[in-house]
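Below you'll find the structure, written out as structure tokens, and then a few comments.
Of the protein chains in this complex, all but one are displayed in their positions.
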Amino acid sequence: ERTGHPEVVFGLGKTVDQVETIFARLVEVHGRALVTRATSEMAERVKAKHPDAEYDGQSRLIRFGKPFRKLPGKVAVLTGGTSDIPVAEEAAGTAEWMGCEVDRIYDVGVAGIDRLLTHKDRIREASVVIGVAGMEGALVSVVGGLVRRPVIAVPTSVGYGANLQGITTLLAMMTSCAAGVTVVNIDNGFGAGYQAAMILQLVAEAD
Amino acid sequence: ERTGHPEVVFGLGKTVDQVETIFARLVEVHGRALVTRATSEMAERVKAKHPDAEYDGQSRLIRFGKPFRKLPGKVAVLTGGTSDIPVAEEAAGTAEWMGCEVDRIYDVGVAGIDRLLTHKDRIREASVVIGVAGMEGALVSVVGGLVRRPVIAVPTSVGYGANLQGITTLLAMMTSCAAGVTVVNIDNGFGAGYQAAMILQLVAEAD
Amino acid sequence: ERTGHPEVVFGLGKTVDQVETIFARLVEVHGRALVTRATSEMAERVKAKHPDAEYDGQSRLIRFGKPFRKLPGKVAVLTGGTSDIPVAEEAAGTAEWMGCEVDRIYDVGVAGIDRLLTHKDRIREASVVIGVAGMEGALVSVVGGLVRRPVIAVPTSVGYGANLQGITTLLAMMTSCAAGVTVVNIDNGFGAGYQAAMILQLVAEAD
Amino acid sequence: ERTGHPEVVFGLGKTVDQVETIFARLVEVHGRALVTRATSEMAERVKAKHPDAEYDGQSRLIRFGKPFRKLPGKVAVLTGGTSDIPVAEEAAGTAEWMGCEVDRIYDVGVAGIDRLLTHKDRIREASVVIGVAGMEGALVSVVGGLVRRPVIAVPTSVGYGANLQGITTLLAMMTSCAAGVTVVNIDNGFGAGYQAAMILQLVAEAD
Amino acid sequence: ERTGHPEVVFGLGKTVDQVETIFARLVEVHGRALVTRATSEMAERVKAKHPDAEYDGQSRLIRFGKPFRKLPGKVAVLTGGTSDIPVAEEAAGTAEWMGCEVDRIYDVGVAGIDRLLTHKDRIREASVVIGVAGMEGALVSVVGGLVRRPVIAVPTSVGYGANLQGITTLLAMMTSCAAGVTVVNIDNGFGAGYQAAMILQLVAEAD
Amino acid sequence: ERTGHPEVVFGLGKTVDQVETIFARLVEVHGRALVTRATSEMAERVKAKHPDAEYDGQSRLIRFGKPFRKLPGKVAVLTGGTSDIPVAEEAAGTAEWMGCEVDRIYDVGVAGIDRLLTHKDRIREASVVIGVAGMEGALVSVVGGLVRRPVIAVPTSVGYGANLQGITTLLAMMTSCAAGVTVVNIDNGFGAGYQAAMILQLVAEAD
Amino acid sequence: ERTGHPEVVFGLGKTVDQVETIFARLVEVHGRALVTRATSEMAERVKAKHPDAEYDGQSRLIRFGKPFRKLPGKVAVLTGGTSDIPVAEEAAGTAEWMGCEVDRIYDVGVAGIDRLLTHKDRIREASVVIGVAGMEGALVSVVGGLVRRPVIAVPTSVGYGANLQGITTLLAMMTSCAAGVTVVNIDNGFGAGYQAAMILQLVAEAD
Partner (left out) sequence: ERTGHPEVVFGLGKTVDQVETIFARLVEVHGRALVTRATSEMAERVKAKHPDAEYDGQSRLIRFGKPFRKLPGKVAVLTGGTSDIPVAEEAAGTAEWMGCEVDRIYDVGVAGIDRLLTHKDRIREASVVIGVAGMEGALVSVVGGLVRRPVIAVPTSVGYGANLQGITTLLAMMTSCAAGVTVVNIDNGFGAGYQAAMILQLVAEAD
């Protein structure tokens, strides 16, 4: 009986040794593994034994193994600014590793609303939208109103002062005036990508 | 071109007159309408002109009109305690109005884990799980680990002292150690039900 | 030598007697007066002696006397929703009492971005824009990007849960990714209207 | 059609490469550019290609290009203490780059009210006043009462303990008992300078 | 051996019966008593048995008995606005009951700095200054710089929004840039008056 | 007359010299000593003079001397994840030094509830349970419902974003829906181990 | 198999009907029941059917049934002031209903340390100490140092201003400099009494 998401390791706060050991065990048991918040040192050690593991320094993901199946539809991952991209890549990389097709639409913050609206059709084509933004997080409110699809908001810790390391963004996204928006923890790109993939998994099973 | 969720009225802070007027317009344009946080006074006024409108005092929803289609699968709505039920009913009533089948599994807080586990299979049968809980919100962490389906967490303002009117629950659910959990605002049953229905809408379109 | 803004009384927390006395003194000295946060009881008492005083129950302003001069340009006052209107009216009424022409553009929240953009030209015609919004306050971020004019943001206490009685909105507006946005206290329509009028006063003096 | 403030780059959190690329593009398109929160490393790289770019280590601004026009009137920039000067210089440098004449009046905190009052006439000559202060931010309350001009308050993160990295100052300035005061984010000298210039731009257009 | 301040009763949260009983005991033992935060109902009950007890509805103090001695010097009690007066009266009434001469200087908030400075000499004549203010509490920073005497700051809960029921004022006063300022709890006029009297008691003993 | 816990030194913020001196004195007076939050440098210095002192780098405890007596029963120490282990070891090491038998049951977080339930009988055999967890702290709610024994919760600072360095966990544990749970400060393994030992001391005295 | 504390009902937020029904079921199954936070209306309804149920308006407890056994030792319940007594009575009443002997030592706040120390021996005779206090909660720090027994701290919401409805007290008790102190939620007398009884239950089983 399978529950949870046992193939995922949260790298933060683990030693390189711990990651190496857990990774090896996961690959043995599941044939696949994902490490989040991995350092390049962790990646080197893992790749020494598993040369097919892929590491991406921006998303800080180590990925190994193929998705069980290619999932239908598309996940659009949007960011407000360029500093939100590492978190967006964590979301995108997670979703891809789980079988999703991802459409990256970056740097479309609402202070330049025309730029965002240029991509309106592309965004509406997605089955699920992940909105990654810092500051006041207005991006997800606007996008939530543009689409009739689930929107997953990821507040980022980008910003300063009244931003309170992302707490303001998190609370603001929570009170978004748009329906159909749910929120994950600050900088938790993994959680958003994972949820998006589970939604598409449901769709896949319905085919 | 249709966007957003125009048939929904947020009753809180509106006058009875405003609700009556907006409701009538929505029914005229869309043939259906949903009022959240409605008072019984609002309901009486609305029903005077639209006798088919249904009001439920616990969920505080006024609902009118049939869903566009019956959506596939099932939404499980869980609560930790009995005081969380009004919020759960807002979620359930919203999802039903949008075409979902809802399975209510109430009062299964983790302090009595056996009672929750009794329903393990029933919970796993759902396509989407909505976890409504106050206090430390532990319910969604446990449920998130039990299922491989999207879990939407609704923190409630039930509790006192360190609960901070639900802020503690909200933050706790955010940091949940289970993946696949996203969160909506405190007491926002509507938002959870709405998101669940949009997920099943995706599934419906894939059929 | 005149400094500050001596003709204004902050009604909140004052007794009806105090307001009556201060009002009479201000009218005597300055020939004009403005009471903010006035109750209808205060208004009745004031109008008994000064029948020309005007009271508006929504903005809760008592106004008396003509502006020194008609100020050039226009102040656009926008709201995200209908519940923000009382605060917007406090801003509008203050600005008008000081000689501004006001253009009210209400209920243009970003969850329906098309509705806001419909008014793009009208907003751009204004010399100063006041954005009144609750929730995540995204309205001012979008508007700040649309115009090259000063935008004054007024967070409102409309909302619940993570909204924290407007504190979330205030902090979110502060971190707005749009430049040219400054912020006043929660529900402080008066402060925004007053600042807008002072800006137009500068323009008037330049004519 | 031009909107927003496209010639400005927020340096914080960007790589030197990103700043170099964006800067070059802005100069090409607009003939001018401003980088805020720039490091000396960014400045060196930018100046290698654009020797006319000017960097100031205190304000951390890289500025390039002439203002479109010289704006009328004057912007007074005040600080409470000497530690507030870097933020004040960000405000002053931004306003100057946009065409404003700036009058710097530094170290006039209210604990020595005589020193501040010495400058009363000079402050009153300004069209717009920017008050930069940490601690309790009392400077802007006093100045707001001295002038009938727009006052823009910039809370700084200078201080310790109960100062909460500037959050206390921000909230205190928000509740200032003086009308005509609006507030920007902690340490956001740029935002204040930018808003001041937009106000004078309005005046310029009226000439 | 006497310690603490045994003759004082904190009325808030006590029943009328409790206050009556404790009051009677204090008068019996000490020949004098002070009740703070007293309701008029408490006052009536107390005066039924002790007709010489004096109740003041604004300060909410019930006072009985003469001070042990007349204390030297003077305590100046200042307020920023008129809404701060009840708290100021609690301070003044406490100090008087303990033998102090009090000089009330009300409504001298810093938004009208000239009005405050008019009283500069009068303030400097005081041995101890109590500054009662809401909002940003700037009054005590200015006064702290004007005098070389102990200044006791009392934040009040007057204000709204960012004022956070006085917490902002409290923190702001704490970070005051003026030395020689200490702070008591929000609305704690009693504590300030009591401390002022203890300072003058020291002076009295030195005579 | 003995009170408090005089043989314990809190190493944090002390110099190596101070720790050395205090340690020597404690050993002289009591024949035993415990240093918490000790650095390896402190340990080296202490062991130079007291070769029998034991240092453990994970728990950061220096322990010296035998417990007065072997205490009856068992203390179960549970953790949610592997990052909670250092804090758990502080609790376990303290309890052992005071004479308790400790049963370590690590990495049994509720996202994998089956793993926790596997240990149900083992947990129920303990006289006192210490639950060490970060994130939402759900572990202690579940365990509190499983046993009829005192549960002491230790929130850890493990986590990010909405976790607020453990404050969220602390508040969440406080509002736990399970009775019989009390809480100590964030990362305070010592406090939990100490309380557990005092409980078993009571039992010991009853034998 | 028995777990948790099934005979206890949390009355807050339940309807009179719900309490009546649950109470009847508990009595049927367990032969005993405890309702916390009960209103007098709940009590009347319950007593109509169960005349032996006892209601106490101060502690707001409805108690029914005898403890399984008389527990050894004594629980001392202390309060700082008289306003803390209702919470203390909730603790005491719960402990008694579970079989404990309780020693009430009320109004021994540390501002009058002599009064507290008068009871030193009596406090030391207790097996478990419950310290109920508002304000800064200093009582438990002092008591924690006086005894070598488990101390359970109950912060109360008594106080105003900086007290933050008990949050300050809760956090202060958490950081108490005395070891052997654990804390429950604000005003949670029940939780403290329950934990105390479970400790004595352990002792009872050891006899």
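Letters A, B, C, D, E, F and G mark the chains as written, and numbering starts fresh at 1 in each.
We adopt the following convention: a residue touches a chain if its C-beta (ideal position, glycine included) is under 8 Å from a C-beta of that chain, and two chains touch if they have at least 3 such contacts.
These numbers were taken from a predicted model, which means no experiment stands behind them.
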Chains still shown that are in contact with the chain withheld from the display: D, E, F, G
Sole residue of E:Thr82, E:Ser157 or E:Gln195 that reaches the chain not shown, by the stated touch rule: E:Gln195
Identified contact with the non-displayed chain, of G:Gly11, G:Gly81, G:Pro150 or G:Gly191: G:Gly81
Touching the absent chain when the full complex is considered, from G:Gly73, G:Gly93 or G:Gly159: G:Gly159
Contacting the left-out chain in the complete assembly, out of E:Val108, E:Ala162 or E:Val184: E:Val184
Hidden partner chain, residues of chain G it touches: 80-81, 109-113, 117, 134-138, 141-142, 144-146, 159, 161-164, 168-179
Touching residues on chain D - with respect to the absent chain: 82-83, 111-112, 114, 158, 160-164
Touching residues (missing chain, whole complex) on chain F: 3-4, 6, 12-14, 18, 155, 157, 165-167, 170, 185-188
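Following the convention adopted for this analysis, only the chains that are shown with their structure count from here on.
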Reaching chain E from chain B through chains that touch each other, fewest steps: 2
Copies chain A and chain B touch via same or different residues, half shared test: same
Intercentroid distance (Cα basis), chain C paired with chain A, Å: 41
In chain E, residues with contacts to at least two other chains: 111-112, 160-164, 170
Chain contact graph, described as a line, ring, star, complete graph or other shape: other
